[in-house]
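The complex is shown incomplete by one protein chain, all other protein chains being positioned as in the whole.
All chains are identified by letter, namely A and B, in their written order; residue positions are counted from 1 within each chain.
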Amino acid sequence: MKRGKLLVVPAMGWLSLFFALPLLIVVVVSFASRTAYGQVVFNWTLANYIRFFEPLYMTIFATTIVTALGTTLLTFAMGYPVAYTIAMILPKKWQQAGIILVMIPFWINFLIRSFAWVIILRSQGVVNTILLHLGLIQKPLTLLYNDAAVLLGMVYALLPFMVLPIYVSLEQMDKRLLEAASDLGAPPVTAFRRITLPLTMPGVAAGSILVFISSLGMFVVPDIMGGAKSALIGNIIQNQFLAARDWPFGSALSIILALLALVMILLYYKALQAQKGGQAHAKNLA
Amino acid sequence: MEFKANDRKKGCDTPKMKEMIRLVGITKEFDHTTIIPPLDLTINDGEFVTLLGPSGCGKTTILRMIAGLEHPTTGHIYLDDEDVTSLAPYKRNVNMVFQHYALFPHMTVEENIRFGLMMKKVPREEQDNRINQVLYLTQLEDLRYRKPQQMSGGQQQRVAIARAVVNNPKVLLLDEPLGALDYKLRKKMQLELKNLQRGLGITFIYVTHDQEEALTMSDRVIIVNGGRIEQDDPPARIYQYPKSQFAANFIGENNFFAIEGDDQHLLAVRPQYIEVSDEKEEPEDSSRAPFYYGSVVEILFTGTIDKVYIRLDNTNQMVTAYQYYDDKKRWKADDRVAIRWKTEDAVKVTK
Partner (left out) sequence: MQKTWRSATLAAYTLAILAFLYLPLLILTLYSFNDSRINAVWTGFTLKWYASLMTNDRVLEALTNSLIVASITTVVSTVMGTFAALALHRYQYRCRTFLNSLLYLPILIPEIVMGLSLLILFSQTGVPLGKPTLIIAHITFCLSFVIITVGARLEGSRDDLEEAAGDLYATPWQAFRYITLPMILPGIIAGALMAFTLSIDDFVISFFVAGPDSTTLPLYIYAMVKRGISPQINALSTCMMTVTVSLVVISQLLQMKSYHASRKD
């Protein structure tokens, strides 16, 4: 009868072996050091974590955080009205199609999507060609390989991540609340500010977390659209593994990255529980 | 509609009947909470038995244990003298009509009905015969190629019944089968079900929280409260002689009066037995002693009768009485009244 319980074993065993175990090894390696040839030596040192605090890496870390925050804010500003339009203004039967339309680019991989911008922005690209032809500029503008290009690429890559959770929370919201607000004399803008926005905050939070975490670990966009100075922490990690062959330092950096991501998720989860707990408490009182 | 009588004969009139189901010392715990304290129950062949009680009283759990969908923590279940306590549902010759029908949405009516026969490996030809018979019986012949979601609630209900009875079960279990239907359809289906049970002669165990449904359809009503059997009697007896305050309250309306010097019992008097008179009027028969004074608080029109609510002077208790459209005296709010009843109309019930 309970033999069925064992059906989780293959999948969970697989994830333990190829997800949890490698993560543990990364933790171990992050306390190791390396030989001149890149060999890992297990000598339990904090050197890799201490090195993270060197000005060079702190600057990159700060740039990464600022870029991630900027991406989150921009995707929110761009994404909320889109989610709102699809969930609240579009006729019911078109909503599903609308959200799929927003989500499709998300499935196309970052590489191709970043490359599309290279075609548009490079010096012989679409924009420069048009501007030159119109005689608005005399020589091509440098639109690529700077921080702005990276930010553009990140926003472009991650916008669907913001729209989807906000759309879901708007869609699930009881629309009668707005009728009630209107009945109680709230003009539409007030109703939006006092009712819709607070109620869809969980969606906004989920979207922000998704976008923020994804931007933290992103290395494809800066790799393709960014210049030498716009490296983010993801590029540094990539570099430790493929060029510098300093795996212990790369491991320490990725542990810091993963912890940052986990802390964000945990905070979000706690906030969500607190909200749910509040609701349950209210129910008990009623 | 009329159901054709099957070849099995109805058996519920014969005085000494064959035992069909026996529950012995059944208990059920979920997560260390006792849902059913030790319970014994015997149900005879061909009986229409209703388990009646409020939601969460354990009636559905009892039904699901008979079906084999739950297993009792202790105790034994016998089906036709065979111990089936730990037998899986698919090995028991009982069938269930589920609360929300549980029709297979990807199958047509006919495929739904055929499912049980197919699982039992009944020969194809016999399958077809039995399906045709039961489709005729439940008036579903025109709908046999429909899918459940293309049908009304009443039609789906019929499919659920057909799918169960086509297997000729020894016992048919029905878990609030009419709960999802509207009032009129429910009344109609009650009659159909009763006729079907008479026609097939199968034992029906019916679970409901609707007292009216229980009284109309059953040979025996079992009132369940907190997993315990409060009372187990034929409908008329249940109505006239409730044993406990719970039973008296659950079936119909009742007024309860304290008995002096007896903490264990109450007197239950139904509203139609409460006589109301002007407080100054002398009682014709002073032997009908127990009477109280009070004032009329409110009169509610309910169609055939008016309900008169009276607040008693000394206890502030509210008493409900009826007044009929042809009563000479019409009461109005704030009238001073006296109430009394015939001794034989009061039933002593446990608290």
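Just so it is clear, a contact is a pair of C-beta atoms (placed from the backbone, for glycine too) under 8 Å apart; a residue touches a chain by one contact, two chains touch by 3 or more.
Predicted model, so just to flag it, every value in this text is computed and none were measured.
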Touched by the hidden chain, restricted to displayed chains: A, B
Touching the absent chain when the full complex is considered, from A:T72, A:S169, A:T196 or A:S214: A:S214
Touch criterion as defined above, residue of A:I86, A:V150 or A:A231 at the omitted chain: A:I86
Which residue of B:T50, B:T85, B:T138 or B:N167 touches the chain not shown here: B:N167
Residue among B:A67, B:I161, B:V224 or B:I339 that touches the chain left out of view: B:A67
Interface with the unshown chain - residue positions in chain A: 2, 4-8, 10-12, 14-16, 18-23, 25-26, 29, 40, 78-79, 81-82, 84-86, 89, 96, 100-105, 107-113, 115-120, 122, 124-126, 128-129, 156, 159-160, 188, 213-214, 216-217, 219-220, 224, 234, 237-238, 241, 247, 250-251, 254, 257-258, 261-262, 265
Missing-chain contacts mapped onto chain B: 67-69, 88-91, 94-96, 98-100, 102-106, 115-116, 119-120, 148-149, 163-164, 167
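The criterion applied here is as follows: only the chains that are shown with their structure count from here on.
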CA centroid of chain A to CA centroid of chain B, Å: 58
